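Left out: one protein chain. Kept in place: all the others.
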Amino acid sequence: MKSKNINNIGRAILLLVMAMPLGAAAQQDSVKPKLLLNVGYYMNNNQMMYLLANTKAKISGKFKQVPGIAVTVYLDKESPDQLIGKTITNEEGLGKLIIPASLKSVWDASAQHQFIGSTEATKEYESATAETDITKSKITVDTISDGETRKIAVSVSAYNGKDWIPAPDVELKVGVARIGGSLLTAGDEATYTTDSTGKVSAELLKKNLPGDEKGNLILVARVDENDTYGNLKVEKSVPWGIAVKPNEHFFDQRTLWSTRFKTPIWLLAMAYSIVLGVWGTIIYLVFQIIKIKKLGTSGEL
Amino acid sequence: MENTDKSRREFLISGLMATAALAGCGENNNPFAPDQEVKLTGEKVKLLSVNGEIIEIDKAFLKPVPDLPTLSNSEERKGIPGKKFAMVIDLSRCKNLKKCQSACNHMHFVHPGQSWIKVLSMQDSEQSSPYWQPTTCMHCDEPPCVKVCPVDATFKRQDGIVAIDSDRCVGCRFCMAACPYSTRVFNWDAPEMPEEVAKQHYSCETSVPQKKGTVGKCDFCPDMVRKGALPHCVSACPNGVFLFGDINEDSVTNGAETFRFSDLIKDKAGYRLMEDLGTKPSVYYLPPVSRNFPYETGVENQNPDDLHHH
Partner (left out) sequence: MEKNTILSSEQITQDLLPKKFGKIGLIWTTTLVIICLIGAYAYFRQLKYGLAVTNMRDYVSWGIYISNFVFFVAISLVGSLITAIFRIAKVKWATPLTRIAEIIAVSAIVFASLIIIVDMGRPERFMNLFLHGRIQSPIMWDVIVIATYFCISLLLLYLPLLPDLKILIRFKEKTTNSLYKLYRFQGSFWKGTREQFKISEKSINVLCITIIPVAFCIHTVTSWLFATTYRPGWDSTNFGAYFISGAFLVGAGGVVVAMYVFRKYYKLEKYITELHFENMGRIVVLLALLYLYFNVNEYLVPAFKMKKSEEAHLASLFTGDFAPMFWFAILVGMILPIIILLFKKGRKPFPMFIAGVMIVVGAWFKRYLIVTPTLLHPFLPMQEVPANFHHYFPSWEEWAIAMGSLAGALLVITFFARIYPIIPIQETITEQHEEQEHQ
């Protein structure tokens, strides 16, 4: 402890230097800000699982993502043979991990698992730990076309060690995938909750939604940050949309705002005829001067 | 070329499972965005599925946001195929917090004092009530700035974005005079940024690094869209004022909520600025009715130099 105190001034200076380019308020005192670590569990389409470690800190009253932190995550137990992996958080304070194939036996052994994340103390931050418990679960999406109405059926099921049983009371979002990872909700509600059979049925109230060039829409059902199941997402492509042909014509137009390769013909014609007319005259005049010169010099000879 | 084709195919297959998530707002991104191409490493890793099966994926997907291939200048000038970007700014939600502005300025290394997004204190007439109006580039469909550029340094892309090539710009500032929205700023000085940023190759999509003697402005952050994320102002705003989207998808989102664009504009009487000029902006405003915050809450955040206004 004593030797650490001696280093404090040096550390404060270092902190200042390091914090300045980030634009963050420099920490003057020797107390390191608390680092908040979170390990999120993500599962897409009942196959690919991954973990996202997120490091942030409260600096002058505001949460800021902390980059460059090494996070170690274990499965169930902090022992070297149950190591999931190490990651260093990026600019946004995020680090991604997958569960390696070598942990198959551990993974298959139980329906519930715990992800144990930890960071080492750094020059700027104290160490931090995080534990995330999940129950293995699945989410499926299907469609029911009932005459004119189009319904989306979602079911969530959890693993109890032997069987997949319905998961009731799970809040989820159902809708159509849109730009920037957003989800346009199918009905009027923003979220739905599974019933006792683990099911949700949502009618796609939004008619004539534009889809891709073939008219396909991507239906999405998503569970966000559930305490038991983590983050689950499933997608399904359905031909429920309107086929949208991007309007290429708009950019092939010859307009005043087009590029130099798409100048309007009338403008080109005007410009070239004026320029050629005037410069033709200028060239003619230059030839006249040459003619005068020839007349003058031939007289000399 | 073969390589990109491959990467797209692989992405479409593995995309369903390997899409990155943006933890910032707890939102997952759209794995199907057909234009997303990932720079593959060629190295595979084995991982476990929830059922205990072993799958192989490219190492590229181990990053929270996979690296995208660098774009050529002509790709950057063309834009993202199939998209037509638009923004809706909900004036009833704005209280002049200026988080949009600081995020934008920070990400684009805008010169201190200047900004690409201005939150203007507006009052249409003496009797009408004042309101806060965030102003970005309007990305007009009949852009007056592009019309006057002598060297194609500012140009209209297929996806509707009006972008700037700072390596081309001669700094004549005609575009600034032509823009009725006064959205363009000029790098009078050398822009301030870390050396490693300044050394980067200029990209028309990130508009970074800004260069001395050239014009800069809001670019609708197509680089973020390519990554499956939203422009910096949209994700920075805690009140969800900015809704960004694709007209071809007929939807706009602020990250937390997603609306059908046509319904939103119809139901809330969306409008565009200076419609009479015929510039056809891509930015729509929702009128400041039934406001979430009174105008006064934003006054403390106002630029001291602007206080004489109102």
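So that you can tell them apart, the chains are marked A and B in the order they are listed, and the count of residues begins at 1 in each.
The rule is short, and it goes like this: a residue touches a chain if its C-beta (ideal position, glycine included) is under 8 Å from a C-beta of that chain, and two chains touch if they have at least 3 such contacts.
As the structure is a prediction and not an experimental result, all values here were calculated from the model.
Novice: For the chain not shown, which residue from B:F186, B:Y202, B:F242 or B:Y285 touches it across the whole complex?
Specialist: B:F186
Novice: If I consider the whole complex, including the chain that's not displayed, which of B:L120, B:A269 or B:V289 touches that chain?
Specialist: B:L120
Novice: May I ask you to list the residues on chain B that touch the chain which is not drawn?
Specialist: 101, 113-115, 118-122, 135, 144, 147-153, 168-174, 176-178, 180-182, 184-190, 212-215, 273-274, 277, 303, 305-306, 309
Novice: What residues on chain A make contact with the chain left out of this view?
Specialist: 256-260, 263-264, 267-268, 271, 275, 278-279, 281-282, 284-286, 288-289, 291-297, 299-300
Assume only the chains that are shown with their structure count from here on.
Novice: Within their complex, state which residues of chain A touch chain B.
Specialist: Touch residues, chain A against chain B: 21, 23, 38, 40, 42-50, 52, 54, 65, 90, 92, 94-101, 103-104, 107-108, 136-138, 175-185, 190, 206, 209-210, 212-213, 218, 222, 224-225, 231, 233, 235, 237, 244, 246-248, 250-251, 255-260.
Novice: In their shared complex, at which residues does chain B touch chain A?
Specialist: Interface residues on the chain B side: 14, 16-24, 26-34, 45-55, 57, 62-65, 77, 81-84, 106, 141-143, 146-147, 152, 155-156, 158, 194, 224-225, 228-230, 234, 244-246, 248-251, 253, 255, 257-260.
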